[in-house]
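One protein chain omitted, others in place.
What follows is chain A.
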Amino acid sequence: MSTLRALARAQAVAAGRAQPVATVRHLHLSDRPLVLVPLALAGEANAPLAALVGTAPDEARLLLVPQPRNRDQRFAFAAELAGVLLPYLDSFRGGTEAVAVDRGRDVRHRYVDAPQLLVPNPAGITFLRLFGRSTRFRRPDGDHPVHPSVPVLGRWLTFFAERAEQPGSAALVALTDALTLHWATGQSAVEDLHLPAVLGWLDPPPGSTGAEAAARAEDPAVCPPAGPATDPDFDNHRLAPAIEAYAAAEDDPVARAAAYDVLAGLLRDQLAPTWELMWRGVGLLRAVPPGARVAGRWAGDRDAFTAHAEHVDAGGGPQPRRDGAVAAALRLQRLERALTGWAVQRAYDDPLVMAEHRLAGEAFVGEVTLADPKRVDDSGRRPVLRPRIQVVTTEPVPMPVGATLFSPARPGQKATVVFVTPGADGKTDVVLELSGGMGRGLTAPAGSVPEVGERICLTSLSDGFLPGGAFPAPEETPWTHGGPPEQHAE
C-alpha cells in the first residue's frame, strides 16, 4: 500500500465516497464482454449451483443445477455453459491482422479482437479455474462420458484462469479488482472483496454515504452475496427446501416443472442484484478514458487468444495438472516480467500513478532551465549527438550520478545523470545527458530534446524490453530440478 493510495482511502472515509487513484483506465474493456456471475453449493468441492451469463444487461441467461450433488447434472451444466461460452469465443474469430515478427523477416496473424470474461470478485476467478480443472480432463467416451463440448470448455476456462494470473491481462477480470485499481474506498482491502460494498462506496444512493451504503450491502437479506459462496440463511431456509421439493417430485412431471420454476426463481433473485451491479461497475469503468498503453497489453491478450484457439483447433491436449520444472520456471519469469512491465506502464500512462513513484523517490518532476540540443560528444571514435539539459526540481533527487533515467513523454530516450547540485533554496539542479530517440544524425529533430521551460518527469522506471532468461529444454531439466520429466515419472 503506497502512502498515496492510503491517503486516498483516508480521504474517502472523510468524504463518504470513493476517491480516484487513477486518471486513466488501465484495463481494456470490451464492447461485448461476457459477464458471468457463478454460484456454488456450500461444502462441496466446486459444485456449480447456478450462473447468470450474458453479453448485455438485458440478455442474462440463467443456468442452474437443480441437484448440485448429482455428477451428471454438473456436467450437463458444463455443457450448457459451453453452449454459451464457445459460440461467444468463436464470434471473435472473424478478422485477423498480420504482425511482423523476427525484425520484419516474417509475419504471423492474430485476431483483431478477443473475448473478455468479467466475474464479480477474485473468488469467481478461482471458481472458474477449478471448474476448468474439473472438466478439462473429462472424455466424451469411456466410463463416464460427457458432452464433447465439456472438455473444450475446461481447456478454455483454464486458459482464462491462467491469463488472469498475468498482471495487466484483461482476458478474465474480477470487477472488484478492476474497480479498486481505479478508486480507493473508505474500507479495508478485505471488505473490498465484496462487490456490492465497493459499489456502495463508488456510487452511493442519493442521501446516503458510502459507509452507509457499504453497511447495507453487507446484509444478505437486503443484498445477496456476489457469489460464488451463498448466504447460509438462504441455503438453510429457502434453497434446501426448494431442492428437496424438486427431488421429491421425481415421478411427477408437472410437479417437477413447478418445483424447477420455484428453484429457478429463487436463484435468479439471488443473482440478479449482482448482475445489475456488474453492469453498473462496467459503466463506471467505461467512463474513464483508457491509458495509452492499454491497447498494447490487450494485443498481448489477443495474441494469447489466437495461440490457444490454434492449439484447441489442432486437437491440443488439456493443460497439465502441474507444470514441469522448466515450464514452471518459464511461467514464473513471464509473470515477473509482466508484473514489472505493468507497474511501469501504468506509471507512464497516468500521472497519479507516477505520483506514487515520485513519493517513493523513483521519479521527480522539474522544469528545464538550460538545454544544449546541439552538443556533440567527439571523444570516442565517432562523434555522437549527446545533448545536455538542466532540470530544476523541488522534489528530492536520490538518483546517483551515472544513473539512467527515462521520461514518459519520450520513452525511447535515455537521460544519464551528470551532476546533481542541491541548492540553498530547497531546489535541486540536475544536469542530464541525453541519448537515443533523436534520429541517427548529429542534429536533433525538433521536439526530440526537451526545451527550456518544459516541465518534465524523469524516472528510473524503464518501459524498455526485458530480455527473457535462457532455460533448458524440458528433456534437459537438470537433476537439481528433478531431472528430465521421463525419468522423473518413473
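Here is the rule we use: contacts are C-beta pairs under 8 Å (C-beta built on N, C-alpha and C of every residue); 3 or more make two chains touch, one makes a residue touch a chain; residues count from 1.
One rule holds in what follows: contacts and distances are computed from a predicted model.
Not every chain of the complex appears here, and the one that does not is recorded in UniProt as "Secreted protein", selected from "PepSY domain-containing protein", "Ger(X)C family spore germination protein", "Secreted protein" or "Phenylacetate-CoA oxygenase subunit PaaI".
The chain that is not drawn here is touched, among residues A:A79, A:L130, A:A249 or A:A264, by A:L130. Considering the full assembly, A:R321 is the residue among A:R321, A:R381 or A:R440 that touches the omitted chain. Residue in contact with the omitted chain (choice from A:D90, A:D233, A:E310 or A:D378): A:D233. Touching the chain that is not shown, out of A:V190, A:A314 or A:A470: A:V190 (per the contact rule at the top). For chain A, the residues touching the chain absent from view are 1-11, 13-14, 20, 23, 41-46, 130, 133-134, 186-191, 211, 218, 220, 230-233, 235-236, 240, 321-322, 351-352, 354-355, 358-359, 365, 408, 455, 457.
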